[in-house]
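This structure is in structure tokens; I'll ask about it shortly.
Yeah, one chain of the complex is gone here, protein chain that is, but the others are all in their spots.
Right, chain A next:
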């Protein structure tokens, strides 16, 4: 994800007011240090690692991280707490977390800013230094407090596993918290050398495991407000249609339905319980104006994509002379790669609760981009962004869907709350059908690749054309992410490839459709890695080279790339024969979000059925803050991506989405899950992301294994996706 546009930049005044508004967070116990009164009083603003913003030490001796980041399963709350606890020398058993209130000034994502945002696999990377500084600053203040209390030099004081000690003196963090609060926040802190780390790099248990195994974890869907109404919205069958008229007579007769209102996105049915709202929607009659709607079918759209390839397109990369190099190549690969629309389908369908009051609005939500959500809701409600308070809850998955630059479902809720004059809290609930049919898909994409190889295995010219709808155009991110029509997210993974391609020509074609698209776990890399790694594998075959040796030769300038490929190869037994009919092994490598991952897939193909038996992954994520969470993210990425490899696709017929639930858009199931091994390269480099980069290598590793098993190259996803339906 890109830098945020200046439109969201809070003014200094907003910053101070918002800083003051956060005092509420610090009235729950005894805190380190004092409240942010200094900011309000015109003194220096809280420093980037002021512990009072991020940390709370309670009388029961628990240490609570106030998490600037949203937890959607990626383990970030455990990771950030690990960083704080490491420098604080807290005991892991005393660590807890809560979600921070929405406040871009205080909880800014340092890589995007100023915006509170969780995404782009940035959380650990952006907060790695800051959270350690928070822990170190708090530690220094506790040490000062202990020194004053015991009348001893600070240099004699130790903290270990949450116990502060000097000679025979002992204190818990809680016992010193009150006095530590009054100590000045250090202006500079020094951090531990990696060899002194006790928690970073080890498996500390997830902080959310207990709540999520007892039914206690609260997701947005579980929020209940007094007098709350549940709203479900009848959306059009085709994108871009608007309500012409509706008849709510029957809907209003459903027991529990209390209101029906037209919204910009459809017609909302409000009821005292979820089922009544769903039942009411079933008998609602709506006629639609489809004059501006998408009414094409998928095959037709792809034909129009192909026609665009005849156009010059927008030049994303031009290096050397690709066509001259191709003319002297020994062998050439020419291939077209097709990728369907994909829904994110997080397990928890989108939903959100809003309450309006005289002073503003309050939202209960699971959201990645609090600052955007505030801004969007404020615009609709005629409020200032800081009048929109957001309470963040666990997200039941997201994969990008809960972070939308146009905040579609928050906007729909704001209209729904406004339409009934804010007379009751409204919980907007999408059903699975709303989710699968609701758009904001991973774009449908077409790649055409023409690439050559010399007799000794060097790349000799690479022409790459790509057709997609731009994700960023038309969003608040456009000015920072789209340059003269070129959307970097459409070509990432091709344009920035690590492979040595001296003669390289990459072109992008943008299409328009009312169908909205969105980043989907790994964004452009979700398709570009497949095209690149399939073509590379084909070139290796044409050059008569081993796929591992071919890749490492082309990546010899980047030892970290080579190391993950070699590690995956070694751990998978690459080079030893794989016995059995229909069996094959394939490798893929991809570098995205700063993280390098190689995967080796073992598959068996019976007829048209592909069983993936084993995936061996090697990853270089820089410092592995929590290796078990990293392994979990890669295992999960394989489980997630397998569904797009095996079957998932959103198709249109006459503009109508043909899928609607988990029967025709079926995620991976237990029996399909391969055995996954994850190997992590030891590193002291700064940490990079892990939420997304596990996805890109999955499909090409499997595709390359299928080719090894069968001799057949499949050039589209899902594999075997030769002709589009619809």
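Note that contacts are C-beta pairs under 8 Å (C-beta built on N, C-alpha and C of every residue); 3 or more make two chains touch, one makes a residue touch a chain; residues count from 1.
Here is the rule we use: contacts and distances are computed from a predicted model.
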{"item": "Name under which UniProt lists the unshown chain, selected from \"Cell division protein FtsX\", \"(2Fe-2S)-binding protein\", \"Histone deacetylase superfamily\" or \"3-methyl-2-oxobutanoate dehydrogenase (2-methylpropanoyl-transferring)\"", "value": "\"(2Fe-2S)-binding protein\""}
{"item": "Of A:98, A:111, A:191 or A:218, the one touching the omitted chain in the full complex", "value": "A:218"}
{"item": "Chain not shown: contacting residue from A:60, A:255 or A:334", "value": "A:255"}
{"item": "Full-complex contact with the absent chain, from A:120, A:313 or A:396", "value": "A:396"}
{"item": "Touching residues (missing chain, whole complex) on chain A", "value": "71-75, 203, 205-206, 208-219, 221-222, 224, 230, 255, 273-275, 278, 345-349, 394-399, 431-432, 628-629, 632-633, 635-640, 642, 661-663, 666-671, 673, 675-676"}
